[in-house]
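Missing here: one protein chain of the complex. Every other protein chain is in place.
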Amino acid sequence: MSVSDEKEKSIFRYLSEYDRRIIYFLLFIVVVGPLISPIAMPISVSPDSKQYYDVLRTLGSNDIVLTVLDTEFSGYMELQSGVIASTRMIIEKESKMAVAISHPEATIIPDILFGALKDLMDAHHYTYGDSYLVLGYIYQNEASVASSAEDFQGFVRQDWQGRPIKGTFLEQVRSWKDISLIVSHTTGILSGSVMNHFALRGTRMIVNCIGGMIPGQKTYLNTGILKAVLPAMRGGAELESLIGIRGLGTKAMDAFTLGHYMLIAFIIIGNIGYFGYARPRAQKARTGG
Amino acid sequence: MPPLFSVPGVVQGRFLGLLCVVALFLSVIYYMRRKKSLYIRKVAGLDAIEDAVGRATEMRKPAVCSFGIGGFGYSTVFGLAILSYVAELSAKMGTRLIVPTGGGTASMVVRPVAQDIVRQAYIAAGREDMYKDEDIPFFSGQQYAYIGGYVGVLQRTRPAVVVMVGSHASETLNITETSNAVGAIVISSATSVSYAAFLTCSSDYCLIGEEGPAAGAYLSQDPSQRASIGSQDLFKWVALILIVVGLAAYNVGSDVIIRLLQS
Amino acid sequence: MSAFFKSREVILTAAGLAFVATFVPYFVTIPELSVISTKLVTITALVNAFTLALAVHSQFMRGMYFVRRRSRGWILKAYMMVTIVLMVIFATMGQDKGPYNWVMLAIVNPLSSVNYGILAFYMASTCARAFRARNMKALLFLAAGFIVLFYQAPLTGSIFPGIEPVALYLTDTFAMAITRTFTMSVTLGAIIFGARVLMGKQPQVLGLGGE
Partner (left out) sequence: MPDIIELSIVVVGAFLAMCMFSTLYGKSSPMYALAEESYLGFATGLTIVVNVLYLYNTGIVGIRAGDWVLSFGFLLGFMIVVRIFPKYSYISRIPIAITLGSGLGLGLRTTIFTGFLDQIRGTIIQLFSGSAKTLLYQWTIAICVLFTLPFFLYTVELKGPLGWVAKIGEYLMYISFGASFAQTFMGRLGLFVGFMQYYTVPDWKIPILVLSMIIVLALIVALDKTNLLARLTPEE
């Protein structure tokens, strides 16, 4: 074997067997870099996001929307652009909204969410009690979802602060039939239960879900149980683009693009290493060479 | 499309569902009473458990087995059935078994059952002294605190085998990748395509689809119990026939099968 | 009396009745049965909340085990037990503001986010390791993954709009259809498994393994 062969082999070997911490380090860099110093790359809008946007556009001021924050705080990080953009649309349509929560970590999200939309809420006179209510952490388990779908008044007696819901717009909600639309922002904690007890009975339901849930949710979209699925952070950015704002989703798209391209680069590198080193070596071992 | 028919006393659109569940239950009874042993395809992931626990024994390293973070749904319960098998093997071979629990508020009620399973396995093998409550740690009712504790245990105890089955969710990859990094054999289960996609890559063996729920029957020594797997296949044939007939009918203009399914 | 609680038949009957009480009302048009079902699931949720006592008791016992033995790092276990108590005290001081809110924002939420966000790293390393064209199955896996990854980078859609139909074809047909088969397989497995449990063929899961 010549010296150049030796050298070539060692490069392929490195490409095949590099330390996985290199990937970790580079992923940190390609994500944090564009967040600190944005590049503003362009994005396109997918049909899924358009469908989700179209469902929200049908809302009117007499509709009652149940927004379910079915997420841990960590999941909210991925969903937040979609959550803010969806809520923005509900407020613009002046529909009534109740916010239910299914994870204790999510109890601080309404504050952050309505804080971010304060100006818009003031402009539309969207006030607590008259236009929206935060019910708090009411969905601890499937049992609670089932109870609220069957006997809403028996299940929800007060809001997050302990104030009775009597006399508010929620007084007219008796069961699943009286909810116009459910918007579930979900990492999958209880969205299946919400779907089973509400959407399966006939309540219209749309879902803003994390990336890992998309294929599963599309199945329900295809069978008509769900009316639209917003695909994670990218969907959030697309919804922002459809309603014409530049929010957190849009700002995160550079890091998103670079993260994907970095992974593609590593796949190519891995395959070069595999065909240049690992595969010939395995073949050699098989043939006893 | 209106349903094909409705039955008085049954909620409209739910009769066929009820009928299916009843038929499935009856078919289990039928297959189990038939006492005829049935051909069952090998499931590599389940067959590998015994060797993997054996490897842990040889290496004098612990085995780790978890059954998920959910309440008493079917996925947690089949996780418990596999835990029972792993516990029996560990007790028989004298291997330390660690069972991380918690991860969800609903999972707390499952924990006592897991304790009973492990304790009884060690008692049955005559090694009660090896059972320790400390080896069934509770890592809070929060999913990611649980995973923090789980990963910590994996890094510090460096087990030889990790059997992660049942109602696990996105935390599966934290477990498989850490297990992989500490050199453990990983046997996992996936009940959805997205989890199957990365678990087949990051685990040594992955039980896909119904392989998890069917594990209890598959691992049983009793042929009549194993035969209950036949009812699953029976209904897959029913599904296949309904799809083929439904497609044919629908494409010549009849929606009878769709309306039947809505009945 | 203890024989009653230990009886296998009693335990199986209790499980069977609870199953019927939750399962049947969903199908029949008798509203009273629905009320029974709703109450029962609420009761079981209350029972679950009680098991917290067992779990926390066990967590303290485990912590004390390390502290008593003065195992390396025992101080962290002691710290962990203190934080449990602190969190309960903080919660009684009010959840809107104050120390409870601080702990949620400074500790619980960031650490929850890390353990979730870290999956990006694990997926990247799994992907770099597994996406290698070793055989036909791996090649198909790689090709589909590559196209969808490439499409998902938001910039790609603007530069190569032609990739969108291919990627959407893969995700909206293959991924969706296989999810459908998977779901059917799991559902059948789950129902059969449920039947086996209720028939007492998986006694371990009811705590009857040693009987």
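Order of writing sets the chain letters: A, B and C. Residues in each chain are counted from 1.
Throughout what follows, contacts are C-beta pairs under 8 Å (C-beta built on N, C-alpha and C of every residue); 3 or more make two chains touch, one makes a residue touch a chain.
Just so it is clear, the structure is predicted and the values come from calculations on it, not from any experiment.
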{"item": "Which displayed chains the unshown chain touches", "value": "A, B, C"}
{"item": "Contacting the left-out chain in the complete assembly, out of A:55, A:207 or A:233", "value": "A:233"}
{"item": "Touch with the omitted chain, as defined above, among C:33, C:54 or C:163", "value": "C:54"}
{"item": "Touching the absent chain when the full complex is considered, from B:28, B:118, B:151 or B:184", "value": "B:151"}
{"item": "Interface with the unshown chain - residue positions in subunit C", "value": "2, 5-6, 10-12, 14-23, 26-27, 37, 39-57, 59, 66, 71-74, 76-77, 79-88, 90-91, 102-124, 127, 136-138, 140-149, 152, 165, 167, 169-181, 183-188, 190-191, 194, 197-198, 205-208"}
{"item": "Touch residues of subunit B, complete complex, unshown partner", "value": "14, 16-17, 20-21, 38-41, 43, 71-74, 77, 105, 108-109, 112-113, 116, 138-142, 144-145, 148-149, 151-153, 155-157, 178, 181, 193-194, 196-198, 200-201, 209-210, 214, 229-230, 232-233, 235-236, 239-240, 242-244, 246-247, 250-251, 257-258, 261-262"}
{"item": "Hidden partner chain, residues of subunit A it touches", "value": "20-21, 24, 27-28, 31-32, 35-36, 74-78, 80, 104-105, 137, 140, 142-144, 146, 157, 192, 195-197, 200, 210-215, 219-220, 222-225, 231-234, 248, 251-252, 255-256, 259-260, 263"}
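As a working rule, only the chains that are shown with their structure count from here on.
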{"item": "Between the pairs B-C and A-B, the one where more C-beta pairs touch", "value": "B-C"}
{"item": "Distance between chain centroids, defined by C-alpha means - subunit A, subunit C (Å)", "value": "18"}
{"item": "Between subunit B and subunit C, centroid-to-centroid distance (C-alpha), Å", "value": "13"}
{"item": "Mean-CA-position distance for subunit B and subunit A (Å)", "value": "27"}
{"item": "Residues within subunit C bordering two or more other chains", "value": "44, 48, 108, 112, 114-116, 125, 127, 129, 175, 179, 183"}
{"item": "Multi-chain contact sites of subunit B, meaning residues that touch two or more partners", "value": "71, 105-106, 142-144, 170, 192-193"}
{"item": "Residues of subunit C touching subunit A in the complex", "value": "34, 37-38, 41-42, 44-45, 48, 95, 101, 104-105, 108-109, 112-117, 120-121, 124-125, 127-129, 131-134, 142, 145-146, 149-150, 152-158, 161, 164, 168, 171-172, 175-176, 179-180, 183"}
{"item": "Touching residues on subunit C, where the partner in the complex is subunit B", "value": "23, 26-30, 44, 47-49, 51-52, 54-56, 58-59, 61-62, 65, 108, 111-112, 114-116, 118-119, 122-123, 125-127, 129-130, 175, 178-179, 181-186, 188-197, 199, 201-202, 204-207, 209-210"}
{"item": "Touching residues (chain side subunit B, partner subunit A) in the complex", "value": "71, 105-106, 142-144, 169-170, 192-195"}
